[in-house]
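Left out: one protein chain. Kept in place: all the others.
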Amino acid sequence: MFAEVLFIAFAALSILGAIGLILFRHPMKGAMSLIVTMISLAGLYALLSAELIFVLQLIVYAGAIMSLIIFIIMFLNIQDNDLPIEEGRYLYLAGGIAVIIPIACFMIKVVKSIPAHQATIVGNGFGGVKEVGLVLFQDWLLPFEIVSLLLLVALIGAVVLAGKRRLLK
Amino acid sequence: MIQDYLILSVILFCLGILGVISRRNVFTVFMSIELMLNAANLAFITFSRVHESMDGHVMAMMIMAVAAAEAALALAVVILLHKHKGKLDTNVFSLLKG
Amino acid sequence: MEQTANYLGLIPLLPLTGALVIGLLHMLTCTKKPLPEKLYSVLACIGPLLSFFMALVVLFQLKNMAPEDRFLSHIPFTWFAVGELHVDMGFLADPLSSLMLVFVTFIGSLIHIYSIGYMAGEENYGKYFAYLNLFLGAMLILVLGNGPVVMFVGWEGVGLCSYLLISFYTKDTDNVLAGNKAFIVNRIGDLGFVLGMSFLFWAIGSTGFDFLSLRENAHLLTPGIGFAICLLLFVGACGKSAQIPLYVWLPDAMAGPTPVSALIHAATMVTAGVYMVARFSFIYSHFPSAGTIIAWVGILTALLAAIFGMFQKDIKKILAYSTVSQLGYMFAGVGVAAYSAGIFHVFTHAFFKALLFLGAGSVIYALHHQQNIWKMGGLKAKMPITYATMLIGALALSGCPPFSGFFSKDEILFMALANGHPGIWFIGVLVAGMTAYYTFRMMFLVFHGEARDKQAYDQAHEPPAVMTVPLIILAAGAALVGVFNLPGIFGGSMSVSNWLAPSLVEHHPHVSIWLEIMAIAASIAAVVIGITIAYKKFGHGAEEPEFTGFAKLGYHKFYVDEIYNAAIIQPYKAIGSLISRFFEPNVTDLHVKFSTWLYTKSGKAFKVFQVGYVRIYAIYMVIGLSVMSFFLSQSIN
Partner (left out) sequence: MFEYALSVIIFLPILTGLALLLFPLRGGVARAVGFIVSVIILFIGIELFLGFNGKSGMEYTEFHQWIPSLGVNYALGIDGISLLVMVAATFLFPMVFSIFKTRTKGFYGNLLLAQGAMLGAICSTDLILFYVFWEIMLLPIFFMIGIYGGDKRLSATLKLTIYTIAGSLLMLAAIIYVGTSYHEQFGKWSFNIADLQALSLSGGFAITAFLMFMVAFAIKIPLFPFHTWLPDGYTEAPTATTFILSAIMAKIGVYGVIRFVIPVFEVEFTRFAILFSLLGIAGMLYCGLAAIAQKDIKRLLAFSSASHMGIIALGVFCMNVQALSGCLFQIMAHATSTGVLFLFVGLMEERLGTRNIDDLGGIAYRAPIFATFFAIAMLASVGLPGTSGFIGEFLIILGAIKFNAFIGFLAGTTLIIGVCYMLWMFQRVFFEKGKERTESFADLNGMEILTFVPVILLIIGMGIFPQTFLEKIEPTAQQHVAQLTAVSASQIADTTVQNPGHTNHKN
């Protein structure tokens, strides 16, 4: 019962945050409302007894990635006149919703067709650091290493791209 | 119960799509993509819970790593864009015009 | 039954080998120092002479056999065989082909010898003899071929050589054009031949496509198809033998060297059509109506050519039209089913026409390539041998008894009358008179009267012996060969007709002797009238008249060449350029143009969607996804 209330609250918050992201004109406000979504998602992860992911969501997503984004937004010192003038924004929104409804309907239909499944009580330590770590380093070792390579590449790429000072000269 | 989580994931994902296609601000578009990734993560975690297997968690971690890499690159591109064009408009990229 | 004679194939092979050897020698040396003429002369004459002796051997071998068994055949190999079609490269000597064989090789050899003198000092001496040998080889294949297809090899081969020799002096465009004309017109005829041959094959050829088998099966032909075959084959004969409407090439063919005109365009090749009709007598005799058409075409050609001949001024053109005219007689003969008479006329005509051409060649040679009879005159004194021999030839051509032409022509006319074609007979007699007129017009203008061109006259002289000896031999032949086929009324026994009988299918009608006498009298009268008029007008010298009215029309050959040019050649070219200038780029290429247009247009239409904004592409993607989801969600539940 308590879990359900929590779920409804987190769900409402995350949806509100997402809507805010779409509607706010200034990216700063959008980023802030996205952070709300992130945090409520972290709460949902906790409800799903994914402890490690809950922590990672807070640290990596809400913490690192979002602060990076906000940092860049502030770094660029975005003024109102820097922002694109989006005259037909609401028109696009309306059109977008119309286009998306079939997709949403379809996916929801798919979801509904999944047999109802009441959450059972999971064993002790499900989603803990140790358990996930074991799975990660036993079954998923190679993909994990590849991901690390990916991060390295991204790092170098970012340095190269952002570091080019005289690109157009 | 499970379905509710999934439906939430669907809604968030659709809102992400909406953000990508209706906004021209680079940051908003970028953050909408992050939102879609998050929606996917939620679905992973949910299924992981249902099947009581932690492979979903691993997947979610990987997605986070990918998201981080993406963020690094995308933000670098945004900086370049701002530097050269002084704009944050996706419509600046119009070289594909036939 | 037929016997084999394994040397038959050698008869055409000898001249062909000669052609190959001479041709190669000439080809390899002509741009450097040419080989001596003597070498070529010797090489060139070996083949024809040997062939002539072998032809005599064939003749005597046949003579020693029973008349109905007079067939010698030689089949070296199967030429091609597909399905029911089986064609042997085979040779057949029967009385008909042996007769042709003997006189073709005989006259061919003589003309080779004559050419040694006539062509002396010419450029491309070797080429000339190579072509001449090639021609003889092809002609012998034509004569000896044991089936229509082998015959066709020779048929086309002589056409090719005719083309090569007409356009022998290739530097002059007119000559080459004359050659082209000859080849193309001949090809029109060949189309008829091929089609006729094909129909014949499908009708009765599947059990054997050689003359002997066809002859056995000829009665199986149905009337419609048989009639068509007759006419189609006759179209072939028209092309080769210069009958209406395909006669136009022959006068132009005089562009070649004169011995060539004598050999190919008078004595041998042009008579191939007559030979072919006679060869197919087993078919034609079943279809007298087709024969009637042939006879009428023939006699009308004779008339038309005689009209043209009366007004020409080029000595070779006069002879050319007389050839066309005589060929008309021959077709009239074979058309009224008097095959042996027709063939006999071929035989005699070969002698006197070759003689006349060679004589004309001597005159032309003596006058340094002057061919206009209005520039000649009085040559009798300067060139007695030529005059005497040509006079014999002229008398024979006019049909003056007792020269050979009289007997052969008269036989044809008499047979026409006897077989119930008085119209043909009447025109024939008329043409006989005209022939006498224009022949003697030529003789008087060239040899009698005063010299019109003093300078040329002074330099004129009798040609060397190598040229006069053939003239004398031919003159003897022209005068005497008539005795081979003396009809009963003159105490003969029609020996040529009897000799030919096994090869031909013909019936000799029996008519009263008075009719025969009447016919002969009419012919002689016509000839005498013709010669008299010619003597009156030209016997004492005359000046070149201005042609007016009908004469002008005749001189210009009724403008037939011009009409053909306007009605066929120009439209043909026009269609050609219309196609290549207009149809090809604009009409036929239309579907290509249309598809490129469609591509461009549709490309432009789709360009609208290519706005270039990434977001819009994302929208397309989502729209696609949405439509897909819509349909997928229909299939769920």
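Order of writing sets the labels: A, B and C. Residues in every chain begin at 1.
Just so we're on the same page, a contact is a pair of C-beta atoms (placed from the backbone, for glycine too) under 8 Å apart; a residue touches a chain by one contact, two chains touch by 3 or more.
All values derive from a computational prediction rather than experimental measurement.
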Chains shown that the absent chain touches, full complex: C
From C:35, C:160 or C:293, residue that would touch the chain that is not displayed: C:160
Option from C:202, C:559, C:606 or C:620 whose C-beta touches the chain left out: C:202
Omitted-chain contact residue, chosen from C:57, C:81, C:381 or C:598: C:81
Interface residues of subunit C (partner: the chain not displayed): 23, 26-28, 30-31, 77-83, 85, 89, 149, 152-153, 155-157, 160, 163, 167, 170-171, 173, 176-177, 179-180, 183-184, 187-188, 190-191, 194-195, 198-199, 201-202, 572-573, 575-577, 579-581, 583-584, 588-589, 591-592, 595
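Assume only the chains that are shown with their structure count from here on.
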Approximate Å spacing (C-alpha centroids) for the pair subunit B, subunit C: 94
Geometric centre distance via CA averages, subunit C-subunit A, whole Å: 100
Overlap residues in subunit B, where contacts from two or more other chains coincide: 17, 21, 24, 90-91
Residue list for subunit C, restricted to those that touch at least two other chains: 619, 622
Residues of subunit B defined as touching subunit C within the complex: 17, 20-21, 24, 29, 90-91, 93-98
Touching residues on subunit A, where the partner in the complex is subunit C: 96, 99-103, 105-107, 109-110, 113
Touching residues (chain side subunit C, partner subunit B) in the complex: 606-607, 610-615, 617-619, 622
